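All protein chains but one are shown at their positions in the complex.
Note that the chains are named A and B in the order they appear, and that numbering of residues resets to 1 at the start of each chain.
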Amino acid sequence: MEAATTIQTVLFWTFSVLGLAGAVGLLFNRNAVYAALSLVLNFFSIAGLYLSLGAEFLAAVQILVYAGAIMVLFLFVIMLLNMQEEKGVFTFDIRRGAAFILGFAFVAEMMVVLKGFWNHEAGGEFTYGKVEPIGRALLTDYLFPFEMISIVLIAALIGAILVARRHTHQEG
Amino acid sequence: MEALLPLVILLPLLGSALVGLGGFLAPGFRKNESLVGLIATAMVAIPFFIIAAAFFQFDGTPIQISLFSWMQAGDLNISFSYEIDQLSLLMGMIVTGVGSLIHIYSIGYMHGDGGYYKFFGYLNLFIFAMNNLIFGDNFVVMFLGWEGVGLCSYLLIGFWYKDMPKAIAAQKAFIANRIGDFAMIIAMIMVFNLIGSLNFSDLNAAVADGSLGDNAMWISLLIFIAATGKSAQIPLFVWLPDAMAGPTPVSALIHAATMVTSGIYLVARLNPVFSASPEVMTIIVIVAALTAVVAALIAIAQNDIKKVLAYSTVSQLGFMFMALGAGAYTAAIFHVMTHAFFKACLFLGSGSVIHAMEHMHTVEDPQDIRTMGGLRKYMPATSTTFWISTLAISGIIPLAGFFSKDEILTSLFLFDESAFSIYKIVWFVATLTAVLTAVYMTRLTMLTFEGKERFPDTKHPHESPASMTIPLWILAALAVVGGFLGLPYLIGHGEFHLLNHWLEPVITNNPAIEENASFGKEIFLILLSTLLAIGAVFFTRNLYRKHGLAADAKVKKAFGGLFRVMEGKFFLDELYNAILIKPFMSIGNRALSWFDNNIVDGAVNGSGTVVANIGESFRKLQSGLISNYLLIITTGVVAMLGYLIFG
Partner (left out) sequence: MDLHLLGSDTLAIAPLLLLLGVGLLIMLLDSFRVHASIPWLAGLGMLSAGAWAWLAGPSQSQVVFSGMMEAGGISPLVTLFLCLAGVFTVLFVPDYLARHDNKVNDVYALLVFAVLGMVLMANAHNLLMTFIGLETMSMCLYIFAALFKTDTRSNEAGLKYFLLGSFASAFLLFGIALVYGITGTLDLGELSTKITLLQENKALFYVASGLMLVGFLFKVAAFPFHNWTPDVYQGTPTPLAGFMATGSKMAAFVSLGIIIEKLELVSPAVDNRLATVLALTAFLTMVYGNLVAARQTNLKRMLAYSSIAHSGYVLLGLCAPVFGFQAILFYMFIYTLMNIGAFGLLGMAEQRMEDTDIESWKGLGKSSPYMAGAMAVFLFSLAGIPPLAGFMSKYQVFLSAIREDLVVLATIGILTSVVGAFYYLRVIFLMFFQTTEQPSTLNLRQKMAPATGIAVLVLLIILLGVFPSLILDPIRAAFSSDLVIEMASQP
């Protein structure tokens, strides 16, 4: 086995375990700030995975947008609302039980299907994750979807404004 | 001539639009009753004359009229196309002819009613739908008419919808018809699947070349089930007596003369399919015999003039289906025709009586024959025509009913040669029913028109206006002479059975009947039914003349325990309620409410629980519901993927 592959395997496992740990931490932490920080860990790990695949641009965006902008907003909200640690012990009602069972069933099903499919040898160099090819793609082949995504953003913006605006009774 | 034929279909539609929309939009037009009546009547009468002209000029080759192509789906082309042939012309004459008379009658009958224009709009729409049903050359156009007449019937039964029972009766009719419709749709699917076409002629041809095989049985069975809905046979007949809640001209037109016979028309139209399935024919004949006798027995014990006539209609429809079941299609159509004459006359006569009783304002129920009696003195025209029709339906020679009923009885008797077969039993039941018919009709007429007056004599009833009595006279005249269109086989070996000759190209009757015929048997049958009918009429007349209303007690005694059952209409409504509706409702309700509460949304109908609790724990409840939904969705996903991977 080549050294590069070995390093990649090590990186993959490290980031995967860290990412999963972050996700679990998010779910089970009763303190909102800790939960948010767990999410940051998750975001960073995923960025690491991207990086190990050679998708530098994606990794950078992941950190800038998610770990940076969105998480800062989250933390602001948490602090503004002054959220308390949730009371009560961890209850295991039937709904939660069903959710666990279904979750495991889904994962099991996906594992059955994916097992043996993506064990392709990592071959060649990852070139498409660099900034230049992405920029080129966005402005040529993917120009149209790239522009159209802006409508989703506009719609989301309008929505956010509508929900946040104080007066719904606007003079017409 | 041919150029005018599309008008037969289009004029009633135009009339309906003119009268209905005109009345709806222009209050001035609405108030002008004579104009409304005139337009509506003309839109039915003109088609009648066109059909009559076509009838007499008809040269034996069917005329195809295609208005426009309705839909084209690949190789299937369904168009609004109509076939003018012997059978459809005859039915068309009956429908538009009787229809015109009933329109004229309604001008007087509905006078002063707030919904006058609406009534005529519906009537014209009904004629339009009925013409589609009769003239359509494929299942789809026929089905359009089939649904349309059902809809009009629904609208007209509930016409006076101020009282609840009438509205409920309308719904009952609709539900019974929908059950039949379902069978019809399945039949259509089968036909399309088997022969790739929905044309009647293609289906009949497919039977002829044997490509249908056993499926003919299923198709005919399904069409018969559909017919039991529309033509009121066991087990779906319960709606027809309740449908009498509608205005009387409607009962005469839709629930006696035309719509209820559409099942018989359809069977006759598809006679090769039915002839190819003897098992279904046996089922038909048994169901029909049961219907005929049960309805006749119920009719004896009823005191509502329209209810008696309604059960009588069910019973007579049973006769027609018995004829179909024996393969005597011509006899069935013959009886459709004569029945249209005398039953329309009877219904319109009853309408005239009800009209008179209502205007006295002294009796509580203007339809109860126990409060009538002696009306002949006041209503000579009504009573004479009513008597003629009563004798006609009872099968008194030489009135119309005698010929058609005799032909049916003969066909049943001659179906096979064995002395004891299903058809012989059915023949016996039919003969018995014929006697019962004479009994209940004579009872009805005697109690209504003869004997002492049983209403308060402060006021007198009056004869109805000419617009109502003229149709009565015409129909009574037809009830007298109508039978001569089909003189028995006995006379000149069927040479004088004009109807048979006319329908020969489109209808193939069961040949066994003719083969089994002999002079002796026919004379015996004719004499038997004549004597029985005359005897029954005379016996009943004398009984009621002597005892008046008290004769009912004697009848009751004669029938013993059975009378209780007859009075209760064989408790069929109760039976259906107990074995079908109630268990279904209670199990269904229980299951569904459990389902609602535990599975569906946790909140049915305005999410009551959510809103009720919204104040106290909005967030908790919300997340609860959403995670329920998520669980259901995920269960779906996991199950689907599980099947896709391992299934």
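Keep in mind that, in the parts below, contacts are C-beta pairs under 8 Å (C-beta built on N, C-alpha and C of every residue); 3 or more make two chains touch, one makes a residue touch a chain.
Bear in mind that the values here come from a model prediction, so they are computed numbers and not experimental data.
Undergrad: Quick one: jot down which shown chains the absent chain touches.
TA: If we consider the entire complex, the absent chain touches A, B.
Undergrad: Touching the absent chain in the whole complex: find that residue among A:27, A:81 or A:163.
TA: Considering the complete complex, A:163 is the one touching the chain left out.
Undergrad: For subunit A, which residues touch the unseen chain?
TA: Against the missing chain, subunit A presents residues 109-110, 112-114, 117-118, 140-145, 148-149, 151-152, 154-156, 158-159, 161-163, 168-172.
Undergrad: So that we can see where the missing chain sits, which residues of subunit B does it touch?
TA: On the subunit B side, contact with the omitted chain comes from 24, 68-74, 76, 143-144, 147-148, 151, 158, 161-162, 164, 167, 170-171, 174-175, 178, 181-182, 185-186, 189, 192-193, 592, 596, 600-601, 603-607, 610-611, 614, 618, 622, 625-626, 628-630, 632-633, 635-637, 640-641, 643-645, 647.
Note that only the chains that are shown with their structure count from here on.
Undergrad: Quick check on the complex: what are the subunit A residues that touch subunit B?
TA: 95, 98-99, 102-103, 105-106, 109-110, 112-113
Undergrad: Under the touch definition given earlier, write down the residues of subunit B that touch subunit A in their complex.
TA: Per the stated touch rule, the residues are 624, 627-628, 630-631, 634-635, 637-638, 641-642, 645.
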